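== subunit A ==
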Amino acid sequence: MNGDKLKIALYWGAACGGCDVAVLDTDEFVLELAAEADILFWPIAVDGKYEDIRALPDGALDATLFSGAVRNAENEDVAHLLREKSQVLIALGSCSAFGGIPGLANAVTREEILERVYLDNPSIELGNRTVPRTRVPVNGTELELPAFYPRVWRLSDVVDVDYLVPGCPPAPERVQEVLAALVSGTLPPRGAVVGAAEKALCEECRRRKADKRVARFVRPWEIVPDPESCLLEQGLPCAGPATRGGCGARCPDINQACRGCYGPPPGVQDQGATLVGAWASVIEAKTVEEAETAFAGLPDVLGIAHRFTLPASLLQRSCR
Partner candidate 1 sequence: MSVAASQRVGVFLILDDGERPPARGGPPGLDLIRSYSSQLPEVVRVSTLPATPRPDPLALASAIRRDTLEAVVLAGANPGALKPAFTRAMDLAGADPARVRLARFRRGDGSDRATEAAQAAVACAVLGVPYHLATIRETRAVHAGTLVIGGGVAGIQAALEIADAGQRVVLVEKTGTLGGHMAMFDKTFPTLDCAACILTPKMVAVGQHEMIEVMTLSEVIGVDGTPGNYRVEIRNRARRVDPAACVACHACMEVCPTIVPSEFDAGIATRKAIFMPFPQAVPNAYLIDAASCVYVQTEGQRCGACVKKCAKQAIDLDAEDEVVLRDVGNIIVATGYEPFPAEQVERYGFRRYPNVLTALEFERLTNASGPTGGRIVMKTKRFNKRRKVEEWVCDPEGPQPASVAIIHCVGSRDRNHNPYCSRVCCMYSLKFAHLVREKLPDARCYEFYIDMRAFGKGYEEFFERIKEEGVAVVRGRSAKVIEKDGRMVVRGEDILGDRMLEYPVDMVLLSVGLQPSPGSADLAALLGIGRDEHGFFRELEYNADPTGTERGGIFVAGVCQGPKDIPDTVAQAAAVAARALRSVVSGIERDSSGGLTAAQVESRARELATQLAAL
Partner candidate 2 sequence: MAVRANPRLIDELELYGAEDVQKCYHCGNCSAVCPFSREPFLFPRKSMRYLQMGLEERLAGTLEPWLCYYCGECSEQCPREAEPGETMMSIRRWLTAQYDVTGLSKLFYRSWRAELAAVLLVALLTGAGFLLFGLKYGGGSLGVYAGPGAFLPASSVHVFDWILGGTLAALLAANCARMWWLTTGRDRRVRVPLLDYVTRAFLVPLHFVTQKRYRECESKRPWAVHFALVASYLTMLVLIMLFLESLHAAPANRLAHAFGYLATAGLLGTTLYALRGRWRRATPLHRHSHETDWVFLVLLVYVAATGILQHALYRWFGLDTAANVVYIAHLMGAVPMLAVEVPFSKWSHLAYRPLAMYFADLHERALARAASPAGAQSVPAAA
Partner candidate 3 sequence: MAFEPRIVGFLCNWCSYTGADLAGTSRIKYPPNVRVIRTMCSARIRPSFVLKALAEGADGVLICGCHPGDCHYSEGNYKTLRRQVLLKRLVAGYGIEPERVRLEWVSASEGQRFAEVVADMTERIRRLGPSRVEMLPSTRRAG
């Protein structure tokens, strides 16, 4: 192995693998990357064991791209491990950065999840009351499963993170930029969000925008949106105004309201609350009843407004 080559690792926690695909979607650049760096660890692409990493000296890895949230003990252990071994830890994708889709689990308790998945699910065999436990004696031996945490954490909740690359998944071009910067050593000072814009999505959205007035919010299937004008103005709960740009407005381009995957714009602490404030501001109701009617198209406010950022919200449901 070439000593000059960068040593990097990629890992996925509670994730769908989309971020890994996004890395692969950089096409030939992956090859260039491979030319510039040794990928020591990448569960979906490269053979490698935790033990190999453990064996490395601290800081041996130049960088780790960690996608996925922290859902269980294994995620957390590996996060700690990779943190120790990496000089730069990058949270890749919204799950890692803000909790992402898995983070929506924070809207309910662990007990509710277990109940729903293992006990109260119509596809469960009647009478089967099996619930995963951390230690299960099987045939005299004790199997160990990673502990299922009461809630989902962002990567930054368990370890120090140097960079966030938001997106679900991050746009391949952006991933490529980040990797290129990593390779060339031109990443900004630590703590930055990289691979994203400094303004909200509306900045790059190509739709025509007017002063906002929304008669009522609609479900996506209720209307065929006009392709030219702002989707929010048409009543779709577009998260664009409170979402960091950088993706290139991919969703609005295909007549789809922004879902907010790039997380809040710079300075915004709570994407969901901010969206609620923005959305509620543009309707014209003068009574509670009128407002309820106007908001009928927003059935699950928490889920819609915090689709990708619930674990990053100012407020967290009690886990006690």
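These made the cut because all candidates are chains of the complex that A comes from, given by their letters.
Following the convention adopted for this analysis, contacts are C-beta pairs under 8 Å (C-beta built on N, C-alpha and C of every residue); 3 or more make two chains touch, one makes a residue touch a chain; residues count from 1.
Note that the structure is a prediction, hence the values are computed from the model and not measured.
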item	value
Of the listed candidates 1, 2 or 3, the one touching subunit A in this complex	3
Interfacial residue positions of subunit A with respect to candidate 3 in the complex	70, 76, 107, 153, 156-160, 269-270, 272-274, 276-277, 279-281, 283, 285-288, 291-292, 294-295, 298, 300-303, 305-306, 312-320
